[in-house]
Structure formats: structure tokens, C-alpha cells
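A single protein chain has been omitted; all remaining protein chains appear in their positions.
Each chain gets a letter, A, B, C, D and E, in the order it is written, and its residues are counted from 1.
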Amino acid sequence: MSRIDGRTADQLRPVTIERGWSKHAEGSVLVSFGDTRVLCTASVTEGVPRWRRGSGEGWVTAEYAMLPRATNTRGDRESVRGKIGGRTHEISRLIGRSLRAVVDFRALGENTVVLDCDVLQADGGTRTAAITGAYVALADAVAWGRGRKLIKGRNEPLTGQVAAVSVGIVDGTPLLDLAYTEDVRAGTDMNVVCTDSGAFVEVQGTAEGAPFQRAELDALLDLAAGGCARLAEAQRAALAESA
Amino acid sequence: MSRIDGRTADQLRPVTIERGWSKHAEGSVLVSFGDTRVLCTASVTEGVPRWRRGSGEGWVTAEYAMLPRATNTRGDRESVRGKIGGRTHEISRLIGRSLRAVVDFRALGENTVVLDCDVLQADGGTRTAAITGAYVALADAVAWGRGRKLIKGRNEPLTGQVAAVSVGIVDGTPLLDLAYTEDVRAGTDMNVVCTDSGAFVEVQGTAEGAPFQRAELDALLDLAAGGCARLAEAQRAALAESA
Amino acid sequence: MSRIDGRTADQLRPVTIERGWSKHAEGSVLVSFGDTRVLCTASVTEGVPRWRRGSGEGWVTAEYAMLPRATNTRGDRESVRGKIGGRTHEISRLIGRSLRAVVDFRALGENTVVLDCDVLQADGGTRTAAITGAYVALADAVAWGRGRKLIKGRNEPLTGQVAAVSVGIVDGTPLLDLAYTEDVRAGTDMNVVCTDSGAFVEVQGTAEGAPFQRAELDALLDLAAGGCARLAEAQRAALAESA
Amino acid sequence: MSRIDGRTADQLRPVTIERGWSKHAEGSVLVSFGDTRVLCTASVTEGVPRWRRGSGEGWVTAEYAMLPRATNTRGDRESVRGKIGGRTHEISRLIGRSLRAVVDFRALGENTVVLDCDVLQADGGTRTAAITGAYVALADAVAWGRGRKLIKGRNEPLTGQVAAVSVGIVDGTPLLDLAYTEDVRAGTDMNVVCTDSGAFVEVQGTAEGAPFQRAELDALLDLAAGGCARLAEAQRAALAESA
Amino acid sequence: MSRIDGRTADQLRPVTIERGWSKHAEGSVLVSFGDTRVLCTASVTEGVPRWRRGSGEGWVTAEYAMLPRATNTRGDRESVRGKIGGRTHEISRLIGRSLRAVVDFRALGENTVVLDCDVLQADGGTRTAAITGAYVALADAVAWGRGRKLIKGRNEPLTGQVAAVSVGIVDGTPLLDLAYTEDVRAGTDMNVVCTDSGAFVEVQGTAEGAPFQRAELDALLDLAAGGCARLAEAQRAALAESA
Partner (left out) sequence: MSRIDGRTADQLRPVTIERGWSKHAEGSVLVSFGDTRVLCTASVTEGVPRWRRGSGEGWVTAEYAMLPRATNTRGDRESVRGKIGGRTHEISRLIGRSLRAVVDFRALGENTVVLDCDVLQADGGTRTAAITGAYVALADAVAWGRGRKLIKGRNEPLTGQVAAVSVGIVDGTPLLDLAYTEDVRAGTDMNVVCTDSGAFVEVQGTAEGAPFQRAELDALLDLAAGGCARLAEAQRAALAESA
């Protein structure tokens, strides 16, 4: 079976990671997974939220949002509606947790990094692109902080890389990195976040249609692990270039 | 290794499912998983949300909340703060999706069932208790609707049962149905929703501490599937009693 | 004239006051007036709101809410609507004022007690049941605080008991403790809060239909005073048991 | 004992009722009780809220607010804070209920009158001045509607007059129509709404300090009834003038 | 061409500036431009907002609002809707900026003056009447502060006067100080804020219909400058009276 864009079942869409996209942020990346484009900026500030003061440990958090016309049909702005929707909340929390999995907060010191992930164009996989791009923005921000001696410790605050990819079962076939048209047809949809060592940080699988069997789950996890490994390579390649 | 309350690693806490708890709701259940107590009410109304009108299909949705002093420390009311928190949103959405996995919306007809899951006392596993109890309240509400000929179709609107349980790795050991004191020490925490046929509806695993390996993930899924099967039995036993 | 549930005009519905309902709260009571059931929890914290700091005096406040399906028809959650309704505000303020009438704030010291009164099932008289139950939860919380030496003073912080009951004129007859079906037919509706010494803390009477005459008002006040005295007895009986 | 402004215990402050204050509203009154000044406008619109459509009956509602610097210390605007406070809600509801007590909704037809009561200057008794002035604005608005044949029925929609006054116990003495400096010293504070026939529409008494005895309550009710009768006279006098 | 109220093109409506309207505020003015009536109160408090603390400089800010029935059709209260509209925000900011143009913040010392401008009746030009009246209220408040030695500096904190007027092109003719019926017909609408020395503080011109030519803009600026000069006179006359 061939996919709509000619990919094989275990193939990622073209991935680009463009560093230094913004002149203001300490780290900034325009990441694309096919037609999905997310602007990730990392903002470093001295100090931590009140509940963490005096701990000697830093904090990393994230906010995700979509521009109103990132999608095929214009959505209302959450600022105009006056509240954050459930999906936005959920994804912001997922991105934050995923990044924190590779941060040594003691090495970061009492500094905070906020990752803003704004979807400029959506075509499936916005949360996984956001995590993958945000890691690179975070790495640049941490390097900036160490260069400026704002982050003073001897140890590298990042203990590994983190990347994410979606997988799903479409017409009975497990597929990697679903585009939007595949996503809407998927009976099961899973987002997987891995470290570069191949361990899992998050596994979120949902039966959109029929519940899924253990064997299907296993096949999806295999696909996802492979996809994350290739995304980790892409992150390393991006970080190897001079920004 | 023995657990704080003497359970074995693959043992559930005592489960009670008390039907007919409220005189007003079409279905109502007070469910307890150990000291976790959740009041689940099912409210049936004719008609569906605007976006579904004229489709001939019904709708099922859920709202989860905690009483302010359900927990050890009093939390602010979300009504007073004026907004729903991210965690509340996330769990409400999870409960709704889980229940919808076993609903035949055409058989339900253009009727809506709202499941309210209010945590009266929390001791870990509130979302899994809520799903498990809400299914029973939903079953009672559907039976009520069929009895009243509000739900007119010939087919049973519920295509199966759905139950949920938490699993986690504590001090290197995979454990079933974590109590709060276990939950806070868990390196990995997973919520699993299954049908009574043993298929998966939702798998949500999070590395709170170190990322987890595939073998650990497999062990947790085995534990959860076993736990869900026993919860489905408890649901059937409760529904077998006269309400 | 006999009432719907066979009571005489000056008879209370069956009252139960179940202490120690929650394992977390410093005081907790499940109170029922007939089918009206309210969970009252008392949360003690050191310190007082900003405007009272340094005064040497404590503070007592209350929040009232209804579960969405406590009533015959499901109501929207105030947390979802994003604002507290006028009725909720009004009742929360009434409960707080009523309890404060029997508190010696100097004896309480700079501690705060928050009473949460959540209506699990409503059948008329939710605010009066809430006040009556909240007093017992407050008494348990104060005893807890004195036992823990959090409340250090020599004097008992509670200067008396407080209880409340509704009265109303239905088809020309003054009745005590209206059930919901009576309440909707009442021409005049009054909530009365008394101390155990028979003095008034609050009198709130409203003509729902025809305005009421002074003689009717007098009859209602007599009924209410008698009802409150019996509720104060029930409170003493509950507090006499070991929790 | 003489009062701060030389009044006797049963004397009202000077009352003025200035009709036709606004050129836009169908009824408008600037009412003053001493230094308390409230602008009451009545807005008539065809139609009723959704829940009342097709009933053949009208509706009357009220909104109360204070200008930020109506008081001695500037208060935050509720529009800026983004929510209505409990006190504002409570008073708006009281005014609406009080006026509805003298409205024949069938005679009003499916029309709505909204009474806006905005406190321009506060010196105690703002809610009672608002009710007293709003009645006159309502009367003008109803006359306007009948003149325009918007209100078509044969029967007069107003079945009587309604007026309100505060009473309280200050240093042991029951006093009528408390000014702000008296109000803050009052042990018991009561607002009473009466019809011109001397019947009660609302009685709201609160022990700010010590609970009050039945004899005190009786004395306050006597004072209030006398005060309301004189306010009803002032309303009639104002309405007798050509607007 | 004669205007609806008989004015010439360059004539202001009757202007009244009534000082000392409120007994509570440090400065208060009821200003009218024809039928437009705005109550402006100035509230002085010691201290400045957080971002200005320790600067030695004061702050002046403004809030504008309309009573619901200030206009021909009743508008919803912004407090009830739970948010400030764009127009309200815009005008509040304009008033604040305009007044700050004539304040020497160092001479004011670390004190804050809040100007509340509440429109009691609207008939065009509410924002310009508000600025013109607020200046006088500010002047009274500053004088009060200097008299009380709250404002301690030697220098006068007000460096000049500020007044505002609207101008517009109606049926091809430039007109000064538009009444509401003129405003809705104006093709171009401009609000101009000037100091008493004739310099410009704000110029806000909008083409409601056809874009305007440079010559038209020049004619409007000439009219506005003349109008502001006469308003500055009226301010001086009002301030010359004893309050």
C-alpha cells in the first residue's frame, strides 16, 4: 500500500530544523515536518517560580498555541474567547514534561526556560514537531546561558535529547508520522516521545475507532522508536551547524 | 517486596460500586478504589449539541472535578478561580473518549448523556475510578432511556464495557493500582483503559523520573490488562444486582 | 392539613449528622435534612488573609456549591461557565457570616478555617443544612487545632452553636423545614439562623408571591426558633459521639 | 440620645426623588437619601428572555453597581476585575425581586423592563434608596409603555408601590435609615422592603456583632414599617408632579 | 448651512463644569458638552504602581465607562459581560495619555491619581468632554494633595492645561464639537487634544466614509485648535470659582 505522498509506512516526512529564526529569543527554531511548521522560541530568565525558590534548581515549561488560520478552517483565538481550550492545555503540558525529562535542574541553577511553540501551519503532528523543535531551541538557550555565565554550574544541564513522533493505524496498516489526511482516517493514534538512547518518555495512544490489540500496540511502538531515532539524528545535525 | 497496604504487586485495592446513589440522576454510582471515592452521575437529555443535529446520532461527554478538600491540602475551587485547570480538562476529555469507545451512537439516537465525575475523596487513581464507575452509571442511564422509550432503537447502544486502572514502576517494581503514596514515588506512571474483551482504548504512560525501557512498558501493560479484566467483572457484578 | 411526607407543620425532616466523613479534612460532616445531603469539610491553615495579618485574630469563611446533578435537572458547572452565580455567592456569604457569629477570633489566633459545603443531593433547605452541618465540622476542626496546639489560646474559640432552618407559608399555612416540592409552592420563604441560646443571627424572608403580613412573619419566626432549637440538640448529640 | 446629624431615632434623612433625569431612558430618577445618591433608569424593550417566551407575561429585572469613587476609598471596577462581586450580585437580585412583587406580569405583556441602579455617591442605605427610586422609574416607564401602546392590556401592570429602608441597632438603640457612620457601628443591620399597604416583601436582618433578641427584631420591624410608609408618600408626591 | 441645534460651524455646545460634585473624591467634576454629561472623579493615593516604585516619580491614569442607559439603547454592562470592550480600553488609554502630557511626575512625587470618567448621558463627544472635565478634577486633586502636604515638592505638578474637542466633516462641511446626530453622519471624525498653549497632544482622525484630503485635514485642525482654546478658558473660569 502506498501513502498519499508516496512514503513507505515507516518513512518520516521531510524534516527541517532552522535555528536562529528570531533575533530576540535565546534559542529559536522553525521546525517543519512536511507541511507542519512550528516556531519554537526559548526564553531564559533568571529566577524560578515561587514554589521552587531557594531550591537551587531551575525550571523548564512550555506553551503551545496555534495561529487562527494554521488550519484549513479558521479557529477562534483563545485570547478572544478568554480561555485556553482543553487540547491546548494538554499539549502544553506534554511538551513541558517531555523536555523536563532530559534536564538536570540542579545543573541549570535557579533559572527558568520557557518554550513557546506556535504552530504557523498545521498538517498533522504539530505536537511532535513542537517537541522535536523545542529541544533544539532549548539546547541553544542553554548554551547561550552557559556562555553568558548565567548558568554557572560545571555540569551540562541537558542529560540527553528528546524527540517525538506520531504513529497510527490507517486501514489496518501501522504508519509512521501521520499527515493530517491520514490522521483523520486513523483508527488508532499514538504520540510517542523518546530520548536519543531509545527509552520512552511518553506514550499516549488512543483508539479513535475500534479498540486496539496488544500486537498492534507493539507494532506502533516499534515504528515510533525508529522514527524518534532518525529525528534525534536530525537534531544533532542541526546543532552541529553554526547557528 | 510488600506494599504499604500489604497488597501484592498485581492486586487491586478493594473496589466498591454503589448504584442508585442519587435520587435525581438517570444513573448514579459511588465508586471507590480503596480510599478514592468518586460520585458518577449520568444525565440524559433529548437532543444533541448543535454540530451533531440531524445526524441521527447521539453524544456522550464527561466532566471531572475534585471537591476542594478531596485532597490532603485544600485546593482552590476552579469556579472561584474562574477557569478550568489543564489537569481537569485533560481528565474530562479522557473519560469522555473512553466511554465513547463503547457507544453505538446510532443506536443511542439523538440523545445526549453527560457523565459528571466528582471526586469526593482522593487517594490516587481518581481518573481510573471515575471511568470505571462512569461506565456503570452510563449503563443504568441507557437502560433508563430504553425503558422510557426515549432511546427508541432496537440495538443496544453499549457495545461493550470499559474500565481503567493505573500502573507504575515504584523502586524498580511494576505495581497495579497505585495509591497516592505509591504514585508520588513512581518513576513511571501509566493509565490504561480497556474494554471487557481485553482490547486497549487508551494507553497514557509518562516517565516522571528516568525514561522507561520497552521491557518495563510491556510488564506494565500486562499488569494493567489483568487489572482491567477484574474491574470489568466487578462492573458486571454490580449491574447484576437490582439497583 | 397533612404534608406531602406526612409531617406536621412544625416537624423537621429526619436529620442525620455523620462526622469524620473524609480522611483528609480537619473536620468533615455529611449532613442530611431528608433527601438533602451536603458534605461539609473544614480546612484549617495557619495564617490569615492579608488584610487581617498582625491583628492576632483568626478568620472563618465558607464556600457553597452544588454538584451539577444534585438537582432534578442538570445545571452547568460554574467552573465551566467561568463565573460564580449570584445565588452561590449569596449562600456562601450567608454561611460564612452565620458561623462567624459564634467565633471568638482572638481565641482562634491567626488561623483560618475554610468551610466547604458541597451539595451532593438537593431537596430544599440546602443552605440551612449546610450551616447546621458546617457548625459541627467547624467544631471538630477547632478541637483538632487545639489538640495539635495550633490554636494556642486558653479560651474556647467557639462561643456557642449555630444552626439554621427554612420556614414558609404554603397554601396559607406556616410550615417548618420545607422540602423542595413545598418550597416551590411557598408564597413566603424564610431562612432563619439562630444560636443555641435562641437569639437570631440572620433572618431572610422573601415574598415569592403575595407580600406577607406582620402576623405571618411572627408565626414563621416562632416556628423557626423551635426548629433551630431541635437542630442544636442534634448537633450536640452528634458531637457527643466519638468521631 | 441624639444622632450624628441631629435626627431622632425614627426619622428619615432628607429624601429627594428627581424624575426625568436622563433624556434617553423610558423612566429615570435621581434619588437621594441624605448624601446617598443613586441614578435609577428604566429601559423598556419588547420581548422577554428566552425561558419566558410565549407565556404572555413580561419580565422585570435589575442591575446595581457603584461608581468606583462613590465611596470614601476608591474601589476597583468590576468590569476591570472581570467579575461581579458577591455583594453586587446580591443587591441586584434583591432589587429585582422587590420590584417584581408589585408587577402583574400578564398586564405587562411580553415586555421587559430593566432597572439600572448606579450609585453615584454612597453614604449608607444605597440598596434601599435604589429600590425606592427604581419603583418611581419603573412607574414612569410603564406609563410610557402604556402611552405608546407597547403595553396593550387594559389592566395597570403595577399592583402597588414598593419602598425600602434600613434599620439597625446602634449602641443598643434601634434607629431608622442608617447613615454610613451609623451603619459601621451597628450591631444588627436590617433592610426591609414594604408595599404601600404595609405588607412585607423582604426582611433581611443580620447580626454584625452579638445575635439579636426577638424583642429587638420586633422594634426594628416597627421602625421600618413606619419609614417605608413615609417613603411611599414621597414616591406618590414625586409621581404627582408633571415629569 | 445651519446645524440641527442652530449653532454655527465653529461653535461649541454650551459647556458647564461643576466642581465639587462628590463629597468623597479629592477632585470631582460634572462636565457637560450640551447633553453629554460625564462625572469625572480624581482619587489620590500615596504610592505608585510596582514598576515605578523607587523612581521618585508619580503616576496618573484614567478609566472611562458608560452607564448602561447613557445611550439611546441600553448597552450591556461590561462587568456583567466579564470584559472591557475595545472602545472602552481605547478611550481610557487616550484620557490617561492626554492628562499625563501636562504632568511633571517628579513634582508629583510617588503619588498616584486615578481619574474615573463615567458617562451619565451620552450625546456625542463623550471622550472629549471626559478629558476636559478630568483635567479640572485633576487640578483640584493636585491642589488638595499640596494642601495636605502629601505632594511635597516645591514645583507645581501641572505644567499646563489640557482640553479636547471633536471635529468632523458633515455633508462636506467641517464642523466643531459634533452632537450624536451629526457624528453618525460625519464622513470624517477627528478628536483633538491640545494644551492651553495651542500645541497638540493627540490627533486622531478617521475616515468613516470617503478618505479625506490634506486640505480637509488642515481645516479640521484649525477648527479644533480654536475650540480647545475656548475650552481652556472655560476650565480657567471654573477653577477661578471657589469650589
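The criterion applied here is as follows: contacts are C-beta pairs under 8 Å (C-beta built on N, C-alpha and C of every residue); 3 or more make two chains touch, one makes a residue touch a chain.
All figures in this text were calculated on a predicted structure; none of them were measured in a lab.
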item	value
Omitted chain - touching chains that are shown	A, E
Sole contact to the chain not displayed, among A:83, A:100, A:214 or A:230	A:83
Contact with the hidden chain (one of A:17, A:70 or A:194)	A:70
Touching residues (missing chain, whole complex) on subunit A	22-25, 28, 35, 39, 41, 43, 45, 63, 65, 67-72, 74, 77-80, 82-84, 88, 114, 116, 118, 120-123
Footprint left on subunit E by the chain that the document does not show	83-87, 89-90, 92-93, 97, 101, 190, 194-195, 197, 199-207, 210-214, 217, 221, 225
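Throughout what follows, only the chains that are shown with their structure count from here on.
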item	value
Shortest chain-hopping distance from subunit B out to subunit C	1
Chain whose average C-alpha position is farthest from subunit D's own	A
From subunit E, the most remote chain by mean C-alpha position	B
Copies subunit B and subunit D - rotation angle from C-alpha fit, nearest 5 degrees	120
Euclidean distance of C-alpha centroids - subunit A vs subunit C, Å	51
Separation of mean Cα positions, subunit B and subunit A [Å, integer]	28
Geometric centre distance via CA averages, subunit E-subunit D, whole Å	33
For subunit B, residues contacting two or more additional chains	82-84
Chain pairs that touch, as defined at the top of this document	A-B, B-C, C-D, D-E
